[in-house]
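Note that one protein chain of the assembly has been removed; the remaining protein chains are unaltered in position.
Our next item is chain A:
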Amino acid sequence: MSSLLKRLKNEVLVLDGAMGTELHKKGLEVGECPEKLNLTHPEILTEIHRSYVEAGSDIIQTNTFGASRIKLDEYGLGEEVEVINRKAVELAKAAANSDTIIAASMGPTGKLLEPLGDLSFQKAYEIFAEQAQILEDAGVDVISIETMTDLQEVRAAVIAVKENTSLPIICHLTYEESLKTMTGTDPVTAVTVLEGLGVEVIGANCSMGPEGLLKIIETLGKNTSTYLSVEPNAGLPILDENNNTIFPMKASEMASYLKKFVDAGANIIGGCCGSTPEYIRLVAEQVKKLKPKSKNHQAETKLASRSKTVVIADNLPTRIIGERINPTGRKELSAELKEGKMNIVSQEATAQAKAGADILDVNVGVPKIDQVITIKQAITTVQNLVNLPICIDTTDAEVLEAALQTVVGKPLINSVNGEEESLNSVLPLAKKYGACVLGLTLDEDGIPKTAEGRLQVARKIVERALELGIKRENILIDALTLTASAQQEGVQETIKAIRLIKEELGVATVLGVSNISFGLPDRKKVNTAFLAMAIQAGLNAPILDPTIEEMKATLMASDILVNRDVSSQRYLKAYGQNKEAEEKKDTKQEEKEVELNILTQIQQQVLTGDKDNISDNIKKALDDHSALEIINRALIPGIQEVGDKYDEGIYFLPQLMLGAEAMQNSFAILKPILEKEGSKENQGRIIMATVKGDVHDIGKNIVKIMLQNNGFEVIDLGKDIANETIISTALAKKADIICLSALMTTTMPRMEEITAKLKESNSNIKVMVGGAVVTEDYADSIGAYYSDNAVEAVKTAKKLVSNS
C-alpha cells in the first residue's frame, strides 16, 4: 500500500498551498507559461516547495498543473512535455524531506470535451495518459487532479491515470456558488462517478473560498466513506488600488475553518489560489492535533448522469428503466437509425422522462449499421435532452466501449452473462469505466430452468466481477422472465430466483417484465400482475415502458405495499388529485395521443435544432391544428426549453442558434397563415437598434431572433441609428419596449439620452439595454432594464410586457 493511503488511516494530512499565485509574486508574468519556469528558473520552484515543506506540508504538489501536451502547446512547448514534467518532479523531490509525499498536479486541458466542446474523449485520455506516465516514471507517489469542472474530462483523466499507472488518485473538482460545477455536476453525482472509477481520495479546490467549500465537503462527507481532500482559495480575488489581483482572506481567517473541515470529514487539507506558507503553517499546527473523522457511509448501488444521481436500494422506490429506445420490433425506429436520424430517439427520451423513467435503456441493435457511430449519436442525443442515467444495451464489446466513452456520468451496462466470452469481454470494461453492470442469469447451457440454477449463474457472475475489483454494489442481476403462455411453470422460478439472489448475494435486481405476456391477449393485465409479484419478491428496477399508465400505477401501488414509498408520498402526489381529469382523459386518450405526437415531435425538433425536417411536420400538423396552436403548444415550449438548457449551461450559443433556425423555418410557413387568419396575437412590439455611432450588431441580431421566436413582433431599425429615429418610430408604432445595444463606452451614453427623452415625453415605453460594456448598474442608473444574454432578454421582455 502506498504511504499516502497508510497514513490516511490515522492522520489528517497537510497538503501544500498555492503555486500559481506564489509564482506571480516571484515575478511570473500574466500570460507566461508557469511550467516553463521548471526549466528556466528552477531555483524559484525549489524555494516555494521548500517553504511549504518547512511550513509543515506532508504532501507537496509538483508544478505540472498545466504541463499536459495540449496545454503546453498553447505556448509552443508541447514537445517539451517530458522534460518539463520530469524536471518538476526532480525539483519537488529536491525540496522534500524523506517522508514528504510527492503529488503530481494535473489540471484540465482547457478544452471542452464532447458533447459540450469538440475534444474527443479518446484524445483527452491520451493527453492525460502521456503526462501521468511521465510523472509516475519520474517517481511521484500520487496523482492530484485539480480544478476540474467538466465531469467528462474528469472521467478521461481518472481512467487514463488508472489504466496507465499504479498510482493512487486525489481528484479535486471545482464548484461554483450554486454548489455545482460549471457544467452542472453536484457533489453527490461527483461522488457517484468518482467512487465508481475507484478514486482513492475525492476532493474540492479553489473557487468559492473556505466557506463555500465547507458546504461541499459537508455534502461529500455525508455521501461517501472515501477519503476527502480540500484546497480552499483565499476568498475571491479582488483588485487593489494598484490594479494588482489580490486574495482578500488572511491566513488566520482561512485557518478558522480547519476544524470544521475535519469535522465534515476532510482527510487532507491544503490551499489553493492566494494561500501562503504562513497559512500552511497554521494548518499543520492545528490539524496535527486532530484525528480524522470516520465516515461510515453504506455502500449503495448508484447510477448517474452529468447532473443527477439515482440510488437503487431495497428501501427506496422501485426504479424504472425505460425500455422504449430499442429498435427490436419497431420498424420506424429501425429505419431512422439506419439513416442516422435521431428524431424518434429524442421523442422517446423526453416522453419516457416525463412519464417518470429513472434510467433510460439505449439499444441501437439494427443489423448492418455501424453501431459504434449510432450508439454514440443516440447517447449524446438522449443526454442532451434529459438528465437521466443511461443503461447501455449491447453485448458487442466494441460498441460497448464506444458507448462507455461517450456517456457522461456512471452508466449501467446491459449486459454480461455467465458465458466465459461475455465475462471476459464485458467485466473488464465495466471496471475500467467505473460502470455498474447487469448480469443475466444464463450461460453456455442456456437459461437454467430452476431458481437454484439461475442463482448459481448469478453467483458465478458476482464472484468473477468481485475478483476483477468491481464492487458488489456495482453489480445487478436479472433473473430473466420467461413467457407465461409457453413456459407457465417457469414463471414462479423467476420470482423465486429474485428472492434467492437477494438473500444470498445481496445485489440489486433488474427484470424485463413485458416478455411475460407474449402471445396472450390484453397483455397489460398480465404484465401488471407479474410486476407486482416481482416487486414483492425484491425486484429493484424493472425494465418497462413507463408511458403505459397501468404499469406505472401498479409500480406505485406496489411500492406502498412493500414499504418503499414512505407515507405513500409518491403515490399521493401522483394520484391524490385530478381524479376527474383522469377519467376524462381515458375516454379521449387515443385521439389525444396522436395529437400530442405531432406537436411533441415539433417541440422536439426545435430542441434538437432539426431545421431540415421541421417544415414537413409543421405542414402535417396544420391538418389538425391552427397556426397559433402550433406556435403556442409546440414551438414556444420548444424554444423555451432551449432557453432553459442554455441557462443551465447544457446548451451553448450554437445550439441556441440551431433551435432558432428551426423556429425560423417554421415561422416561414406559419406567418402567411397567421396573417390570413387575422390572428395577429403577439407578445408585444419591440423596437430594436444599435445606437448612433455604434456599428456592431451581431449581439443585437441574436437577441432579435430569440425575441421573434418567442412571439414578439420586432421592428429592427439596424445599426448606427439616431436617437430621434428610435424614439419617433417607437412612438409612431406604439411599441411596448425599445431594445438598445451598444458595444463601446463612447456610444453607451446614447442609451441614457434616449431613456431621458422618453421620460420627458411621458411615454411609458420601457427600455432594455445590453452590449459588451453595459452593466446592470449602468442600466439601473439610467432607469433601463438589463440582460446579459439573449435568453435573459426574452425573460426580461416578457416580464416587462406582462407588468404593463
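Just so we're on the same page, contacts are C-beta pairs under 8 Å (C-beta built on N, C-alpha and C of every residue); 3 or more make two chains touch, one makes a residue touch a chain; residues count from 1.
Throughout what follows, contacts and distances are computed from a predicted model.
Of the names listed as "Sulfur compound chelating protein SoxZ", "Vitamin B12 dependent methionine synthase, activation domain", "Xanthine dehydrogenase family protein subunit M" or "ABC transporter permease", the one that matches the UniProt record for the absent chain is "Vitamin B12 dependent methionine synthase, activation domain".
Set against the missing chain, the residues A:S256, A:N424, A:S728 or A:T746 yield one that touches it, A:T746.
Only one residue from A:L5, A:L468 or A:I698 touches the chain missing from this view: A:I698.
The chain not shown here is touched by just one of A:E43, A:E79 or A:D118, and that residue is A:D118. Contact with the omitted chain, checked across A:E47, A:E648, A:D720 or A:E752, is made by A:D720.
In the full complex, chain A touches the hidden chain at residues 29-31, 118, 182, 236-239, 243, 245, 609, 653-654, 657-658, 660-661, 664-665, 668, 692-696, 698, 701-702, 705, 720, 744-747, 775, 788.
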